[in-house]
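With one protein chain removed, the remaining protein chains of the complex are shown where they sit.
And now, chain A:
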Amino acid sequence: MKGFRRRRPAAPPQPEAPQAPSFPPAALVLDALGRKCPIPIIMLAERIREVPLGAIIAVQADDVAARTDIPAWCRMKSQTFVREETLPQGWSFHIKRDY
(Lines give C-alpha, C1' and ligand atoms only; values in the text may rest on other atoms or scores of the structure.)
Protein backbone atom coordinates (compact mmCIF):
# COMPACT_ATOMS: atom_id res chain seq x y z
CA MET A 1 0.00 0.00 0.00
CA LYS A 2 1.34 3.36 -0.95
CA GLY A 3 1.22 6.05 1.67
CA PHE A 4 -1.66 8.42 1.72
CA ARG A 5 -0.84 12.04 1.20
CA ARG A 6 0.40 13.63 4.33
CA ARG A 7 -1.82 16.11 6.09
CA ARG A 8 -0.45 17.59 9.22
CA PRO A 9 -2.82 20.15 10.67
CA ALA A 10 -1.60 19.58 14.20
CA ALA A 11 1.94 19.64 12.93
CA PRO A 12 4.93 21.36 14.41
CA PRO A 13 4.81 25.08 14.85
CA GLN A 14 7.15 26.08 12.06
CA PRO A 15 8.62 29.49 12.74
CA GLU A 16 6.94 32.11 10.54
CA ALA A 17 9.35 33.60 8.09
CA PRO A 18 9.04 37.29 9.05
CA GLN A 19 9.64 37.16 12.79
CA ALA A 20 11.35 33.76 12.90
CA PRO A 21 13.52 33.49 15.96
CA SER A 22 16.93 32.42 14.79
CA PHE A 23 17.98 29.17 16.36
CA PRO A 24 21.63 28.28 16.91
CA PRO A 25 23.09 25.19 15.27
CA ALA A 26 22.62 21.89 17.06
CA ALA A 27 24.77 21.38 20.12
CA LEU A 28 24.37 17.61 19.76
CA VAL A 29 23.43 15.47 16.75
CA LEU A 30 22.03 11.98 17.28
CA ASP A 31 22.31 9.46 14.47
CA ALA A 32 19.18 7.31 14.36
CA LEU A 33 19.42 6.61 10.63
CA GLY A 34 18.32 3.09 9.87
CA ARG A 35 16.54 2.80 13.24
CA LYS A 36 12.81 2.19 13.44
CA CYS A 37 10.48 4.21 15.64
CA PRO A 38 10.30 4.36 18.62
CA ILE A 39 14.11 4.11 18.80
CA PRO A 40 14.80 7.66 17.53
CA ILE A 41 12.39 8.99 20.19
CA ILE A 42 14.01 6.87 22.90
CA MET A 43 17.44 8.23 21.92
CA LEU A 44 16.10 11.78 22.02
CA ALA A 45 14.45 11.34 25.42
CA GLU A 46 17.52 9.71 26.89
CA ARG A 47 19.98 12.32 25.69
CA ILE A 48 18.21 15.69 25.56
CA ARG A 49 19.58 16.55 29.00
CA GLU A 50 23.10 16.43 27.60
CA VAL A 51 22.54 19.81 25.93
CA PRO A 52 22.19 23.00 27.99
CA LEU A 53 18.79 24.61 28.52
CA GLY A 54 17.79 26.57 25.43
CA ALA A 55 20.22 24.65 23.21
CA ILE A 56 19.32 22.57 20.18
CA ILE A 57 19.53 18.80 19.88
CA ALA A 58 19.15 17.27 16.42
CA VAL A 59 17.97 13.76 15.60
CA GLN A 60 18.72 12.27 12.21
CA ALA A 61 16.26 9.55 11.24
CA ASP A 62 14.90 7.93 8.10
CA ASP A 63 11.87 6.10 9.49
CA VAL A 64 8.99 8.16 8.09
CA ALA A 65 7.12 7.72 11.38
CA ALA A 66 9.67 10.05 12.99
CA ARG A 67 8.18 12.95 11.04
CA THR A 68 5.01 12.57 13.08
CA ASP A 69 6.48 11.14 16.27
CA ILE A 70 9.15 13.75 16.98
CA PRO A 71 6.85 16.81 16.78
CA ALA A 72 4.22 14.84 18.77
CA TRP A 73 6.83 13.95 21.40
CA CYS A 74 7.77 17.64 21.69
CA ARG A 75 4.10 18.54 22.21
CA MET A 76 3.60 15.85 24.86
CA LYS A 77 6.84 16.68 26.67
CA SER A 78 6.56 20.49 26.30
CA GLN A 79 9.82 20.83 24.39
CA THR A 80 10.04 23.06 21.33
CA PHE A 81 10.10 21.46 17.89
CA VAL A 82 12.18 23.85 15.83
CA ARG A 83 12.31 22.43 12.34
CA GLU A 84 12.69 19.48 10.03
CA GLU A 85 15.53 19.48 7.49
CA THR A 86 15.65 17.11 4.56
CA LEU A 87 18.80 15.02 4.32
CA PRO A 88 19.96 13.03 1.27
CA GLN A 89 18.54 10.06 3.18
CA GLY A 90 15.93 10.86 5.80
CA TRP A 91 15.53 14.01 7.85
CA SER A 92 17.22 15.97 10.60
CA PHE A 93 14.81 17.08 13.33
CA HIS A 94 15.82 20.03 15.50
CA ILE A 95 14.49 20.32 19.03
CA LYS A 96 15.13 23.07 21.59
CA ARG A 97 15.50 21.90 25.18
CA ASP A 98 13.11 23.97 27.32
CA TYR A 99 13.57 22.32 30.74
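The rule we apply is simple: a contact is a pair of C-beta atoms (placed from the backbone, for glycine too) under 8 Å apart; a residue touches a chain by one contact, two chains touch by 3 or more; residues count from 1.
Heads up, the rule we're going with is that contacts and distances are computed from a predicted model.
Not shown: a single chain whose UniProt protein name, out of "Carbon-monoxide dehydrogenase small subunit", "Nucleoside-binding protein", "Aminotransferase class V domain-containing protein" or "Integral membrane protein", is "Aminotransferase class V domain-containing protein". Residues 1-11, 36-39, 41-42, 45-46, 64-65, 68-69, 71-73, 75-77 of chain A touch the missing chain (whole complex, contact as defined above).
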